[in-house]
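One protein chain is absent from this view; the other protein chains keep their places.
As written, the chain order gives the labels A, B and C, with residue 1 at the start of each chain.
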């Protein structure tokens, strides 16, 4: 590696920020030169996240105190709505990957509809590329601003995009049930996310329509050229990491399996299991892998497509790093080759 | 209480057996006079289940050593396939509630199809009553042999039976995703149920068609007079107790909610939440309650019906006790009034 | 039951308040007539704690809106420091059980030392009785104000009090390691208690000296007439309920076991296991039981005494109810006979 790219992480005190640090620590072509966290400015990363205490990292500072000259790429892991304000003031030649929802929806009216306030950076939105790596590789490689996808949205799309593109499933009858680990809710202190509230049980959340539904609407329209409206129901599961999408479709299992197998045959991180096998979230924990399974139902023409990934890696920070590799001209899998951690 | 009914529990070393003991310990009209466990004969219940050590209980013995004279009712919590052999040799005047799958399917050919061996007690099967209390109350009260339902089967039926009976949902398009705690798999030592395998993740199981599907087929045909075949996908969740059924139906949410509300308005243990609210498994833990919620989707005509219960209580041992109360002429809710344990 | 005692619960929106409601719901001699929660006034208990939604309970109100005439006893489940202010303004003839730390320390200077502010109700402190039922039964029965013990403090005392009283262990060399479920930290939204922070691991907390140490100091001095200073180290464990005290003492195991067995032989809720057996927190979950085990070490004169209880029951709300029974002249075990919930 002749050149080491200089990286800033804005909003490093949340789980996705910490996960970026963890992954980049094992990446030989990047160096973290700035970390920000407004309320925790002045602290070390080891104080905020003791599992990272062995790393030699810059002290946390406020965004306004960062010198971006020499920085090649910034990851923006800030809360929703704040990214729009921050990113528009960043240097125009700085490559940016935003992990929030702020730049995912191309239509700013749709953004306002789903997120409840006007878009604060509509000009920037025009140049943002949707960050689902496998389907936007070229645009991402050339982008200045990439919008990381929702973790739920990524999981559902891995199961469905090739099927919609190939026209092997009925578009009007797609049902997605999703089971999501708690880290997706972030590190903010909320009663509903206490261990005593969450452990030892499950429940649906985000009803009647979770915001990630908007990404399905946008992307499936782009894939098919038509409105494809899915029924999406997320559930919280008592696990720190992991998402399972159980997707019910109408079609033929073999055709569906073949379509997925072919679509992903050259993908380094998407694994299609043998037909009839179902994946498990624990088998991708801590890794950038997505496992997909196809299991026919006893009912003719009814098929389940399962997809699992780690919401903090392939669903968020790992995806971001994969995209950063593309934007910086590095090998796409660099820093992402860790095997999952089981048990 | 002038009379105390004498109770035997056959197969007391499993989770449903222990749960029966726990519940009956707080029941003022029953006394446990015999407990069996073949491989653990000679041990006390406190040795096998230390949480019950404070109770004054008979020592575990082998079934052949039980004197059934004077016993009013036997709960049979034996493994599948063994109950058929055992129950047919019990005294003919002994009331029996079987918690296994052995007597759930009226058609012995169906039993053989789903369970892989001929029915060993086809004559007994003819007199068995399906034990879903709210829908078979009178038959249960007069039965000699009641077949406890599958815990998954019960959860799904609570969500669907009134809707199918009232004809307010499309019969041909019902999808049930279920999330099931680990105690449903029993106390047998299996690699797949180790803490290290199960905690911190989820996965589907029992595919392509879980055996409890057979109960849906049988019962929904009885409700409608027609074949109603649902798509059923169970998932294991890392919690000891609890089942959540997420049922996707076509219909109108208000009509569905009204139908369920009316159907269950006099039921002591079935609670229909206000429309738009979803239940959580943790809110019924350790209790005989079933909570049901109805949440419309954004898609016109698409509705989710959620049902939660504790698989060891309302899904198994609590149901059995409720049925025993009916069979013995006791108040139906006796011994079942404990509030859920949260957190 | 000819008379039903009228009960108020002040601070019903926390875990100990909810647990009081759960227990009293099964108590035939008490009726809840008032529930308070300042920030949640106007809500039903079912909104705040959906597991209690089946109960017919008064709506939550503010304390100043409660009419205490006719109320026989108030449980005060308010945050530390607030109880002192509230209790001093309650009617003088109202019996009160306070579950906070506010009235546990007889010496108000010690209170200030450990809790960091002057005692706000020193006159009331003089009449407060320390609520460890088994050791203060008579005083509790005649008290107007009972101070519920710390949950950790109770667990350690059950292991040690009889041994110190009998002089069978060395007073100067007692080490208590404790493992505490998360519900002891309450329902307040704190980053450190999020599921993602707490699950799948353990760590010590409350160092160098947890506040419950002050109760050990006070009580062991009362037992022995001398200063007995223990080394106490609490650890958080990823479980909702339960405390395990592992107490290292110097003495003879048989003598220790005999002493404990005799001390507790008539106690309805304290179970001393056969010598050499260790208890488990899961075997007392949801119950008012405390299990105690004595296991000699290979080193001559070194013995472990283990005690387990459910912090929300025997360590808090169950203890309070047991004391309320005494104060109201009811059978001591009323409403507390539920068997533990396992698994």
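As a convention for this text, a residue touches a chain if its C-beta (ideal position, glycine included) is under 8 Å from a C-beta of that chain, and two chains touch if they have at least 3 such contacts.
Keep in mind it's a predicted model, so treat the numbers as computed, not measured.
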Shown chains that the omitted chain touches within the full complex: A, B, C
Among B:183, B:213, B:233 or B:281, residue touching the chain not depicted: B:183
Contact with the hidden chain (one of B:87, B:198, B:230 or B:339): B:198
Omitted-chain contact residue, chosen from A:5, A:104 or A:285: A:285
Listed residues A:271, A:299 or A:328, member touching the removed chain: A:271
Of C:62, C:203 or C:226, the residue in touch with the unshown chain: C:203
For subunit B, residues in touch with the removed chain: 15, 182-183, 187-191, 193-200, 238, 240
Where the missing chain touches subunit A, by residue: 15, 18, 21-22, 25-26, 49-55, 183, 199-200, 240-241, 271, 279-280, 282-287, 289, 291, 337-343
Chain not shown, touching residues in subunit C: 173, 175, 177, 179, 196-197, 199-205, 207-209, 213, 229, 231, 233, 235, 237-242, 244, 246, 248, 276, 278-283, 285, 295-299, 302, 304, 306, 308, 343
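Following the convention adopted for this analysis, only the chains that are shown with their structure count from here on.
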Cα-superposition angle relating the copies subunit C and subunit A, to nearest 5°: 180
Copies subunit A and subunit B touch via same or different residues, half shared test: same
Between subunit C and subunit B, distance of the C-alpha-averaged centres to the nearest whole Å: 36
Subunit A-subunit B separation of Cα centroids, rounded to whole Å: 39
Of all residues in subunit A, the ones touching two or more other chains: 196-197, 199-200, 238, 240
